[in-house]
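Every protein chain except one is present and positioned as in the full complex.
Every chain is named by a letter (A, B and C) in the order it is written, and numbering of its residues begins at 1.
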Amino acid sequence: MADLAIRQPIPLDPPLVEGNRTYADITNDVARLTERKPPRAWYIAIAISGTFALILLGMLTHLVATGIGVWGNNQPVGWAWDITDFVFWVGIGHAGTLISAILFLFRQRWRTSINRAAEAMTIFAVICAGIFPLFHTGRPWRAYWLFPLPNFDLNMWQNFRSPLMWDVFAVSTYFTVSLMFWYVGLIPDLATMRDRAATPWRQRIFGALSLGWRGSARHWNHYEKAYLILAGLSTPLVLSVHSIVSFDFAVSVVPGWHTTIFPPYFVAGAIFSGFAMVITLMILVRKVYKIEHLLTMNHLENMCKVLLATGCIVSYSYAVEFFTAFFSGNPYERFVFVNRVAGPYAWAIWTMFACNVFVPQLFWFKRFRRSVPAMLAISILVNVGMWFERFNIIVTSLHRDYLPSSWGYFIPTWVDVLTFAGSIGLFLTLFLLFMRFLPAVAMSEVKGVLPVPAKAVRQ
Amino acid sequence: MSESRLYGAVAEFQTPEDLLEAARAMRQRGFTHMDACTPFPVHGINEALGIRRSPLGWLALVAGCAGCAGALLLQWWTGAVSYPLAIGGKPLFAFEPSIPITFEATVLLAAFATVAGMLALNGLPRLYHPLFQHQRFQRVTDDAFALVVEASDPKFHATETPALLRNLGAADAQLVEEGD
Amino acid sequence: MSLIQIGQAGGTLTGRRYWRSLEELADTPNFREWLHREFPENASEMLESRSRRTLLKLMAASIGLAGLTACRRPVEKILPASRGVEDYIPGNPLYYATAMELGGAAAGLMVEAHDGRPTKIEGNPKHPDSRGACSAYAQASVLGLYDPDRSQHVARGGRKSDWEEFARFAKEHFTGDGKGVWLLSGYFASPSFEAVRGHFSRKFPGARWVEYEALGRESIERGAELAFGERVETHYDFEKADVILALDSDFLGVDSPGLNAVRGFARRRHVESVKDAPNRLYVAESRFSTTGAMADHRFRVRSGEIAEAAAELAAAVGLRPGNEPRRAWVAEVAKDLAAHRGRSIVIAGRGQSAEAHALVHAINEALGNFGQTVNFTAPARQAGGASLGELAEALSAGEVKTLVILGSNPVFTAPADLNFAANLEKAGVTIHLGLEVDETAARSEWHLPQAHYLEAWGDVRALDGTASVQQPLIEPLYGGRTAAEVLALIGGYPHERAYDIARGFWTARWPAAEAERNWRRALHEGVVEGTRAARITPKTRPQAWSGAEVERGGIEVTFYQSPAVYDGRFANNAWLQELPDAMTKLAWDNAALMSPATAKSLGVANGDLVLVAKGARQAELPAWIMPGQVDGSIAVALGYGRTECGRVGQGVGHNAYPIRTSDGPGFASGYEVRKTGRSYSLVSAQEHHSMEGRPLVREATVDEYRHDPEFAKHAVHHGPAESLYKNLTFDEGYQWGMAIDLNRCVGCNACVTACQAENNIPVVGKQQLERGREMHWIRVDRYFTGSEAAPEAAFQPVACQHCENAPCENVCPVAATAHSSEGLNEMAYNRCVGTRYCSNNCPYKVRRFNFLEWHKDVAESTRMVFNPDVTVRMRGVMEKCTYCVQRIQETKIRAKAEGRRAIRDGEILTACQQTCPAEAIVFGNLNDPNSRVSRLKKLDRDYAMLAELNVKPRTSYLARLRNPNPEISRIDG
Partner (left out) sequence: MAVIFSRSADKYLRLTVLIALFGGAGAIGLIAYLSHPAVRDTGYAPAQPVEYSHKLHAGNLGLDCRYCHSTVERSAFAALPATEVCMNCHARVKKDSPLLQPVRDSFATGAPIPWVKVHRLPDYVYFNHRAHVTAGVSCASCHGRVDQMIVVKQTAPLSMAWCLDCHRNPDASVRPAEQVTNLGWQPDRDAAEIGREIIQAKGIAPPTNCSGCHR
């Protein structure tokens, strides 16, 4: 069992870490990032993202103080940007755990360079996601009613048949498990940080955070087992979360929502968007921190392949969705799809098609898979497309459902826009803080896949 | 310090292969109270040191079953016993809509048990450990591979054991005290 | 003091058995004291303060004015009256009969009061015109009572004054024989007012009297005079008519002053089986009215050509020699009418000329309808006096020394050609009595606050002469007085108080021994016995009908009464402003309605501002494309664009009076319409008008129905509706359900307002409405079918359908919406966290979300209109129709307390049902096979909307039937 991080000559070509690095080099390369002054770009970035995070705070305060009416939501569009943003962020939150867990189980060793940052991204994305269902409620101060807490006043319980309750359980479980997974993965590296710490405060903080890890064989024995179990648990979990998110829609009676293909479709979309976000961030991180040898072009190309594969699944799902609507013979269902491509929100679905279906096809060509600017552009476009996918599902289905008398149109307000922008700000702020203070690459894992050093050299 | 008891001897190796060799050799010589400290898990060290398989799997299984049963019980009791409400014309309790929450609770409890079990079995968190006194110990989280022979080992000897370790290829071997 | 409880009200006013006169109470010092404490003369200051609210709340023994939040144990006081008010039980509502006057006719009402404040208005079942039903105007009038923008004090020259000063002034000012004194009022069908007026005229023989209603009945009255040589009131009995031809008459809508037309018409649309024959309605009109929506054949005719068509019809029914009618439909309709001699009605609209009305009388006579479907009485109102034109002339000539305006607002409503505002400047002294400081008040020396009818004593006649006594439910909030009081004051009438005036008038007519008993009886019943006018049978005079001269030049403009703001007087009533027009679905606005073809030729789209001009007179109006409007004619509702008004109505909509002149009060031709290039935001509560081929409103012709009686059920083919689960069953005890007959609903919107009043439904305003956040629990969907040029329209009232397999319930995470054992889909506001998931999952989209704190800006005085039996919802929670669960619970509790185990069928009426003049809504127990609702649901026309979703709605619809004349190919030519 303990052979997962085998330290044998790795018969991989090309190598996972470039430039003949030693163990100490790896430690240095990674740990240094948090130990010295960050590059100027970091300060600029956090100033901007921090501002947006504060804007998010302001928007949420305004929302709670005034009411949901500050958003553009209405009847019939009860959910709009709020839940679109929620699904968007939850989707992004899927790549991290997927890389950590599924690729781990599939022995994809190239994951080691990116899994730490991807997991962090997962957690921050889920934090951003969690904001929306909480604040989309009309009375967020009553949100604790969503948890089955004993209550002597009311003796009331939740309706566990509601997909929103499933969501509560799924998202909170996912967050908790991802956090534990991430933290467990961090412990050995935190110990490394502790042992490199130059100041008493760093020592104390990392000393406490690393929980006294000393890399003992007994530690590693239980640790690896735990990691394997967590990976095993996270794999179905990550699939269940977006399936359950899709149930919010699939279990309803709304035409355009009530579709059996949603669970796999949502999961594929989540991986698609998650990987796109990972690519975007990794490109920026390796550039800013100059760790191209750790996050190699091969890593990026692998991720581009995943993007292409999931993009094809997503495109296929779109096709199936349309076919199902057509084949069902259900006039309401058919109408929704006609309305999507030709109705007032047609621009949204065509944006989605362009970004999610057509653009990723460029990755069939190696040229694009190995071109950083191309990757950056495509990965950003994919996330734009994936946001519009959720917008299409939610708003376009709701705005024209059964009774034409109650059809309506949704127009976002500036609060909608700034809340979403603010959530991006929060996400980036958290990510930048993570980059600044925690080891962004799983050192112990990378060391495990290091090409055999001639002889470990020490100063 | 002078009154402190001896904790053991720490030998430092430069590669995992050296460590493994030394560990096997020590074990052949009958040393049993040994440990290795490495920057990443080293394949074969468990066999070399005689460490048994981790029982975490069973713990996760039990906790997962508890989560599963607990969630089902919660949904049945709240919906059908504590406050039955007619909702959507559906039965007060049914298996199908209970699946998602049951699944999530299963995973949650199993994961909790796994992490808590891992920490408990490893005796973590532990802020102080005698090995932390060792001058070069910080390298085991970087690029050094340490073999620890505890003083409690019946075959331990304060002078011979470090020498033996050096003979087995250790770049460095020192005694570590319990500390205060 | 002993109170006389005059027994129990019979039959239909179910559950409300103790309605007694207020008079006894009002005479007791304790009650007066209590009322004064509650609503002191100087209430205005207190009304805005917090103490007022606290006091009210506590007086109401803590029934909620407040929202959902509850703090931990704030110290709360209970203030019981020092001396008990006899027969007043805190928490129990009292019911009083009274009447509202509008346009010279009475609506008999039954008003519910909680703790001394009227909260809800119902029709008086004993009143001949209301018969328990009530219009949207009357429903909303209770809000008008509490309007904080009402005029609150006497003003002289713009400064605050008081009644004493006015009384001194009047005493000095009104001397001599009254020469130079002019009085202007609206229609007063009040016997006691007429007595005061008579006294005044005797005292000041030189005074001139003008009656002016912007939306008067002048052409109707003059038409009858032309036809018969005497003033008579015409009564149409639609219940007896098999064939009806409406000539530009919106008799099911704004052209009828009462509700009898709707009721009679709807009763003839009641079809239980294929054997029943519904009536047939032909409508020839320019504007697509609600009457047009009910038509079996609708002909689009410019209002200016209606008279010509009537003349052709007259010839076709053999009244006069004439050629074959030019209009093909006239011939066919004439045949149909002739085939139903004595069982048909031809009715002309209020906007048509007196000559046209006279001609229509002749046609009805020729069709043998007199004495059958068309009857006559003496008029309810003593008309007479000068015209507004004469007053304008006198003003212009400087002959008016004193102008007393009683309740009218001529500056706003007078025909444009009279230049009334400018002429008014030339009056010596102007005294204006009004509910609000309106355009006229702003130009008057004296302004006197008028008492709202709910705070005033008085009397008023229905069109058939039946008199009702108006009794106050509350002391005047702002010290207002009635027109009779003011006239009595300046005329030195023996009685000064409205109570004495009214009571004195009536008791003088009864033998002294019976006077007291009769008076109490009149108060209790809401009608004065034996006042109904006797039928007369007038004879038509030979008429010199010269044939109508039809103006065809330019664009025709028709002016119609707003179903919301009337002639402008309800502009400050938020309930009415927010009421979507039945046909256009526009709220908070009027518009220049034009056909798609007209719009195309003018090059305008919805919301484009157009300049409608004739000579120097012009008005800027937003265009709204209205399918079914006749080409080349524009319809515009009056009453919008008020400039001196309260906060609600100020500047809402566009004023069309500036292009309305004396010679064309109903319609006029020769207008030029130009695009201005600017646009304006019009808000429609319904953005899509086609059913998209979906089987929502199901309809068939009578022939199709006879061929396939269950056509409605056959409209949708779907597989068996199955569930994954064994569904819960609801078959014990009461099982509530509702049936709505689409064949009867005329789209009058009374249900919407009734629901608003009953259930404390907030007003959201135009901006929020535009965002799609209306709060009405019941809405009347209006769909167009057929071609854009000649569409048919159908109404469908939609409220919560109370599905047994409610999709909303499944998705609520906190179980805030769940089912009761009686089949109600319940919404516990205080549990709701506001995810809006239920609303998303409601196929009928009847759930309403409190996006903002709608009640935040509601004035403290307006809060008095809240129904204490219904929670006032806070922001962030969902709400929806409850089937008036507060009425259900109250009735159940009362039945239990009285030892009855079962509730009688019809004992619980939902607010929408109670007010519906068409009796289209029936609510009751589905578990009782003999209940009305059960019987209706067994009819073959019964269908459930979206039944294919297996949601099992408890509200079902009875499909609509159309009864076209097979001789006339489908609609219009």
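Just so we're on the same page, a contact is a pair of C-beta atoms (placed from the backbone, for glycine too) under 8 Å apart; a residue touches a chain by one contact, two chains touch by 3 or more.
Treat the numbers as computed from the prediction; the structure is a model and nothing was measured.
Visitor: Out of all the chains shown, which come into contact with the hidden one?
Guide: A, B, C
Visitor: Which of these touches the unseen chain: C:80, C:530 or C:651?
Guide: Considering the complete complex, C:80 is the one touching the chain left out.
Visitor: Tell me which of C:418, C:824 or C:878 is the one touching the absent chain.
Guide: If we include the chain that is not displayed, C:824 is the one touching it.
Visitor: List the residues of chain A that touch the chain left out of this view.
Guide: Within chain A, the residues that touch the unshown chain are 150-156, 194-195, 200, 203-204, 207.
Visitor: Residues on chain B that touch the omitted chain in the whole complex?
Guide: Given the touch definition above, chain B has residues 83, 85-86, 125-128, 132-138, 178-180 touching the missing chain.
Visitor: For chain C, which residues lie in contact with the unshown chain of the complex?
Guide: 33, 37, 61-68, 70, 72-73, 75-84, 89-92, 733, 818-821, 824, 826-831, 869-872, 882, 885-886, 888-889, 893-894, 896-897, 899, 901
Quick note on the criterion: only the chains that are shown with their structure count from here on.
Visitor: Would you mind naming the chains that touch chain A and likewise touch chain C?
Guide: The common neighbours are B.
Visitor: Would you mind checking which chain's C-alpha centre is most distant from the centre of chain B?
Guide: Computed centres place C farthest from chain B.
Visitor: Quick check: which two chains are joined by the most contacting C-beta pairs?
Guide: Maximum number of inter-chain contact pairs occurs for A-B.
Visitor: Mind checking the centre-to-centre distance between chain A and chain C? Centres are C-alpha means, answer in whole Å.
Guide: Between these chains, centre-to-centre, one finds 57 Å.
Visitor: Would you mind pulling out the distance in Å between where the CA atoms of chain A average out and where those of chain B do?
Guide: 29
Visitor: Report, in whole Å, the distance between the mean C-alpha point of chain B and the mean C-alpha point of chain C.
Guide: The answer is 80 Å.
Visitor: Hunt down the residues of chain A that sit against at least two other chains at once, touch-wise.
Guide: Answer for chain A, listing residues that touch two or more other chains: 156-159, 161, 163, 165.
Visitor: What residues in chain B touch two or more of the other chains?
Guide: Only 85, 87-88, 90 qualify.
Visitor: Using the touch rule from the top, collect the residues of chain C that touch chain A in their complex.
Guide: Touch list, chain C to chain A: 686-694, 696, 768, 771-774, 779, 781-783, 796, 798, 807, 809-815, 818, 831-837, 839-841, 843-845, 847-853, 875-878, 946, 949, 951.
Visitor: Under the definition above, what is the set of chain B residues touching chain A in their complex?
Guide: Interface residues on chain B, with respect to chain A: 14-16, 35-43, 45-46, 49, 51, 53-54, 56-57, 60, 74-75, 78-79, 82-83, 85, 87-88, 90, 97-98, 100-101, 103-105, 107-108, 110-112, 114-115, 117-119, 121-122, 124-129, 131-132, 137-144, 148.
Visitor: Using the touch rule from the top, collect the residues of chain C that touch chain B in their complex.
Guide: Residues in contact with chain B: 723-728, 803-807, 809-810, 812, 815, 818-821, 952.
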